[in-house]
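Just below is one structure, and these are the notes that go with it.
The complex appears here without one of its protein chains, the remainder shown in place.
The block that comes next holds chain A.
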Amino acid sequence: MDTILEMRGITKAFPGVKALDNVSLAVRRGEIHALVGENGAGKSTLMKVLSGVYPAGQYEGDIIFEGETKAFYGIEDSERDGIIIIHQELALVPLLSIAENIFLGNERARGGVIDWEETSRRTAELLARVGLKERPETKVAHLGIGKQQLVEIAKALSKEVRLLILDEPTSSLNESDSDVLLDLLKEFRAAGISSILISHKLNEIAKVADTITVLRDGTSVSTMDCSGGVQEDDVIRDMVGRPLADRYPPRKPKVGDTIFEVRNWTVRHPIDTHRNVVDRASLTLREGEVLGIAGLMGAGRTELAMSLFGRSYGTWVDGEAILRGQKVDLSTVPRAIDAGLAYATEDRKSYGLVLDQSIRRNVPLANLEAIADRGVVDRRRESEVAEDYRQRIRIRSSSIEQPTVNLSGGNQQKVVLSKWLFAGPDILILDEPTRGIDVGAKFEIYTIIRDLAAAGKSLIVISSELPELLGITDRLYVMNRGRIVGELPTADATQEKIMSMIIRSDRKAEGATHG
């Protein structure tokens, strides 16, 4: 196999930081090349150099594509050569149709007049290629995130792609959607399209990758051939720079009495008011317990959590919450916080942080009274609090004055956690606490969760990664279609058992509608 892309000695410096230091990367034709590394290792920077976001001249080193040395000055240049990058945050316009999105900026037109027939026909072809059964005129807003991802890929295919770069494509997909996407990559490989896959999910990489390149601290540490299978431990060791004995910190659960109980909680969709997104959900939570809620994307887990936390989602219809044996009013966020609840969101950027503001400003946001005296902020106390959390849970940053927008995902998550820890809750709901976070930071988050439980706090962890739930929780609920369809102690749980609970409830629900 020959080499389609070679990046040689790439060095890219920002004021004060060397983001990439003499990095080399070689991708063979028709292979899936996985690029892994902790957040901040330089993966995205390297891809921005490749795609021309950082134009030629702003970095050192050479890019050789299809045997020619290239100088890209913008995304248009790299796209013209067939290098297409699909970002973690999808770049689709929700209110336009699939067809319009696919040909956005690349319209099938003659003299500025769009040929809709041609557009539709081509879109249908592309959708067939990616295996998406939707009509070209369907609005993207109506598609789930997994299908949107496929639309992005169809869009890439419309541009005669030769090298496809996917940045964390499965970070917000559930297992089955991820599998669809990975299978698609394999089909592309068979068709001779090379891809670079950036991912934190080593099990997925093991499924598809031909070669793995590991980046650490802006340098390329190793390149491994996967033909003989992937040694995950080796990859992790290279990523974090030390052997990682365990993926999950060991813990001895000390579970007490029931502290929190939810009965028949029912929530309506905010717009589609006929649909119950959460349907008579009941659960109990004990002191010092780590409770997991498993389920597929759209099962209603986030909606249940947000609705409990001050009715922040949808319309509450029915159900009650009982805290320490007493009914408790959780109808607004301040009331929920006062009752001792905290909810760390799955969407840090939109719902968790004031991105422009510093760590110092973000940490005390949910408990400003504690750093203020009669409404006047004590700035010394504020700095002490922020500095304390920065050191205690190791938020990697230049100082507490660093704006949170510049932090990596894992460190942003730590700021969100700090904010909620400072609010002093008894019950923490963590929604996808390790989404988009690298292995090393995940371990740190798990350790924080363990220590909180050991300190007598009760935690509810929502996660789409089953191994993670199996690794850190004491007990699991399984949710599907807004209902809690199963409960089991983690010790007895397996991925198969959980999936079969979901599938069984699907069958029952379908039987009910058809029967």
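Methods note: a contact is a pair of C-beta atoms (placed from the backbone, for glycine too) under 8 Å apart; a residue touches a chain by one contact, two chains touch by 3 or more; residues count from 1.
The criterion applied here is as follows: contacts and distances are computed from a predicted model.
From the set "4-azaleucine resistance transporter AzlC", "Integral membrane protein", "Monovalent cation/H+ antiporter subunit D" or "Xylose transport system permease protein XylH", the protein name that UniProt assigns to the chain left out of the figure is "Xylose transport system permease protein XylH". The residue from A:113, A:190 or A:376 that touches the chain not shown here is A:376. Only one residue in the set A:241, A:270, A:334 or A:489 touches the chain that does not appear here, and it is A:334.
Checked against the full complex, the one of A:255, A:297 or A:365 touching the unshown chain is A:365. Touching the chain that is not shown, out of A:72, A:103 or A:309: A:309 (per the contact rule at the top). Residue-level contact of chain A with the missing chain is found at 309-310, 312, 333-334, 336-337, 343, 345, 350-357, 361, 365-366, 368-369, 372, 375-377, 379, 419, 423.
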